[in-house]
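Removed: one protein chain of the complex. Kept in place: all other protein chains.
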Amino acid sequence: MTLLAVERIKLFSTRSPWWCMALAVTLTVGMAALIAANTNDEFPLSVGVSQSFSNFGMIVIMVMAALAVTTEYRFGTIRATFLAVPGRVQALIAKTVVVAVLAGVIGEVVAFGSWGISTLIKPNADMAINSSVEWRNVAGTGLVFALSAVLAVAVGTLVRQTAGAVAILLVYALLVESLIGLIPKIGVNIQEWMPFMHANNFLTADSAALPEGAGPPRLDFPFGPWGSLAYFAAISVGLLVVALAVAKKRDA
Amino acid sequence: MIEAIGLTKRYGTTVAVDDLSFTIAPGRVTGFLGPNGAGKSTTMRMILGLDRPTSGKALIDGKSYAQLDRPLRTVGALLDAKWVHPNRSAKAHLQWLAKSNGLPDRRVGEVLDMVGLTAVAKRRAGGFSLGMSQRLGIAGALLGDPQVLLFDEPVNGLDPEGILWIRQFMQSLAAEGRTVLVSSHLLSEMAVTAQDLVVIGKGKIISQGSTTEFIEKATENSVLVRSPHLSKLGPLLVDKGYTVRNDDDGALTVVGATSDQIGDIAGANGVVLHELSPQRGSLEQAFMQLTGDSVEYHAEIGK
Partner (left out) sequence: MDQVTLLAVERIKLFSTRSPWWCMALAMVITIGMAAVIAANTDERFPLSVPVSQGFTNFGMVVIMVMAALAVTTEYRFGTIRSTFLAAPDRVRPLLAKTTVVALLSALVGEVIAFGSWGIGRLIKPDADMALNSAAEWRNVAGTGLVFAFAAVLAVAVGILVRQTAAAVAILLVYTMLLENLIGIIPTIGPKIQRWLIGRNSDHFLTAGNESFISEGGGADQPFGPWGSLAYYAAVCVGFLVVALVVAKRRDA
């Protein structure tokens, strides 16, 4: 418990998390407002449409999570941390938990904020969250944000350099997973096992809300939405376990 | 008490620390002396559990660092004053450290007072001068009121006032019965700060003992003699078994004799002396002589 408090103090006493959180919330919710304002009969507003910008928030939160570790390495405070808490695994797990919980909260704020502002702008649209698909689409965002943060902390711990960690995370999540689909035949089969594709499947499976061509290609996933979430969680946590083992072994 | 037992660290084929064994006693300031690159920082990092020894171990009061419960209450360390997030305030930096070891929040105010940073406690640490950063680092080391303190090159880059402050501070900590280990590459600084010295070069122990002993042993005692009758005096001194060197400006340097002995010999033989002055080799020269072969990077002077 003390370690969680320690990591909370550390995270909130620097500026970059505040910037990242503010950017993630305002830009995502702002874009949701812009989208809602431009919906019409041809492109009607729905719960799914209101959530279509949440990927942006997730990426910013991943940057925040990676920075929470890499700045400690950059400024040497990781050594101060390991002097105060020689059990490195505990210290890093506490950090991961704090960052993941915060990411989860931001995810919910982004999701319900986007939904709320859309409802305000188009009060007549069908924005009721009345199916499990819609609940998953909105309330599930926090879970996806939290697990992406775990993944980002793991990459940050392994790479230790800000530029490297941020570039790897963003290029992988935003580019590699979709470019893989260009490989004829097998590309799609590979994509069906890629973590962020599964995160997206968890949020959007069975929701036919996106306009044609705007969403990711529909893949034939091996799991249902909750299975996809479990798979995404397993990969994130697996990577974290590897990162913790490495951090424990190597010189600080 | 700090003990190193066969401490060794290899990076690939380079041996940074080579089978170091020493004991640092409480109640004294112990200087950890060696040229840059001798392995001082690596040794300190191994004592503190940051780096993993290739072999051997380091113990603090009989335990390895990782075995200490709430380690800041036992050991305080200042390895690098810049190990602070630049956008975090001095106070917040100390607060998370205190929290991590279950120390009361008021302790933060106390140590800030001790190092004289109370007025700037809420300013971001990135804006601190080197002297202020150093004080913040010391505040962090003192947070848990530890019995064992380690400082790595604490006076590097400080102004004379800062150097004096840190020196007196370390001495007062030792006077309270604490174990204080302070590393430096300057013998002159250690000569006035430390009672004991552990001297290393290229990762190996060169000498271990009290500072005065080290200086006695290390510095060459000689006597400069001027006289109009040097040609008579010189052979007399050589006959007594002393080493005599002819200096360029017509003086003799005698090694191995005291000025009393030389004066007696001169008087007994009717030699007039114009000067008879004991010379003390400089500390830096002595240090260079001892560690000369073990400096990692040599600069060729005057070529």
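In this document, chain identifiers A and B correspond to the written order of the chains, with residue numbering beginning at 1 in each.
Here, a contact is a pair of C-beta atoms (placed from the backbone, for glycine too) under 8 Å apart; a residue touches a chain by one contact, two chains touch by 3 or more.
Just so it is clear, the structure is predicted and the values come from calculations on it, not from any experiment.
Remark: the absent chain touches shown chains A in the intact complex.
Touching the missing chain, out of A:Leu4, A:Met31 or A:Val97, is residue A:Met31. From the set A:Val89, A:Leu174 or A:Val241, the residue in touch with the chain omitted from the display is A:Leu174, counting the whole complex. One of A:Phe43, A:Trp135, A:Trp193 or A:Trp226 touches the chain omitted from the figure, and that residue is A:Phe43. In the full complex, chain A touches the omitted chain through residues 16, 31, 34-35, 38-40, 42-43, 49, 52-53, 55-56, 59-60, 63, 67, 70, 162-163, 166-167, 170-171, 174-176, 179, 182-187, 210-211, 214.
Going forward, only the chains that are shown with their structure count from here on.
Of all residues in chain B, only 45, 48-52, 65-66, 68, 71-72, 75, 77, 79-80, 82-89, 92-93, 95-97, 99-102, 140 touch chain A in the complex they form. On the chain A side of its complex with chain B, the touching residues are 2-3, 5-6, 9-10, 13-16, 71-72, 75-77, 79-87, 249-252.
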